[in-house]
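Of the protein chains in this complex, all but one are displayed in their positions.
Moving on to chain A:
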Amino acid sequence: MQSILRGGNRVLISRSTNVYTNLALERYLAENIKHQPKTRLLLLWRNKPCVVIGRYQNPFIECDIKDLGEKQIDLARRYSGGGTCYHDLGNLNITVLTTREDYNRKKNLQWITSTVNKAFNLTLYVTDRDDIFLDAYKVTGSASRLERLYAYHHFTLLINADLNELRRSLKSNDRRHITSKATSSVPSSVLNLSDRNNSITYEKTIELLIKNFFEWNNEKNTSNYDYIDPLLYYEQIKNFENELKSEKFLHQATPPFVYTIEYKKQKIEMFVTNGIITSIKGDDIIIEKQNLLGKLFHVVYDNIKKINTNSLSK
């Protein structure tokens, strides 16, 4: 079983559609595989509907957390940087894992665009933000993580995702209340590849990429691909998976921010660091300062919203 960690040019396709499991698997492989220079590991995966924010983003700015909960859309923070994206089964995730020295985003993206363009007769191109666009529409966003011995570049590919759900899920009414230095997302209009060529499916794309991957790496051993069921590696990945699932990681890894509300025409500012309300500026007779100071912001969030709406309804 541990041969799953062997190095070389390989492709792994995850059977899981759970975002926490897949992100944990990705990190586990990155940290434990015996990376060989000048070789690449390609990890292909997709998730049930979920929203994934970058390592230093603020979930309250990027989406409506309550709304996602009601729709049973998972919310996860990943280990790499970048902006927020929506995943569902029509969105393919691709990770290219290499040694730190071999990290090269442009090469990965150029491989994808030329492979997909040739096979499906499209005109994808790579932008200088390392996105892939089709005409004026974004089909791919990138993010990376660089560590001492390894680096990975992962990116999405919109094949036939639910774009309406995507737009609905990436909306937040809280943006104007929040000031912070968190990484901001750069929104773009999106498009599915299948909108331009309706013969494109997830299965076809995977097949294409697997076949072409070995050519790209001049690899003679073209059967070096496996479907992997992360459940079989539960013991190994559970620490990462638990961290990714935890409220602590989702909320307390948010960079410091200030949440401002208006109460009776007075501005009240709440300073949140590591997810905890550390101080409140504004008239303290009005609001129940004691009930909020020192508390985890996401836990008292509903109460805060109530204060704001109460003042608006007067």
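Note that in this section a residue touches a chain if its C-beta (ideal position, glycine included) is under 8 Å from a C-beta of that chain, and two chains touch if they have at least 3 such contacts; residues count from 1.
As a convention for this text, contacts and distances are computed from a predicted model.
Peer 1: UniProt names the one chain left off this complex as which of "Phospholipid-transporting ATPase", "Glycine cleavage system H protein", "Proteasome assembly chaperone 4" or "Cell cycle control protein"?
Peer 2: Result for the unshown chain: "Glycine cleavage system H protein".
Peer 1: Quick one: which of A:6, A:66, A:106 or A:306 touches the chain that's been left out?
Peer 2: Selected residue, touching the omitted chain: A:106.
Peer 1: Please pick, from A:142, A:156 or A:236, the residue that touches the omitted chain in the full complex.
Peer 2: A:142
Peer 1: Given that one chain is not shown, which residue among A:8, A:81 or A:282 touches it?
Peer 2: A:81
Peer 1: Touching residues of chain A against the unshown chain: what are they?
Peer 2: Against the left-out chain, chain A lists 54-56, 79-83, 101-106, 129-130, 142-148, 181-183, 255-256.
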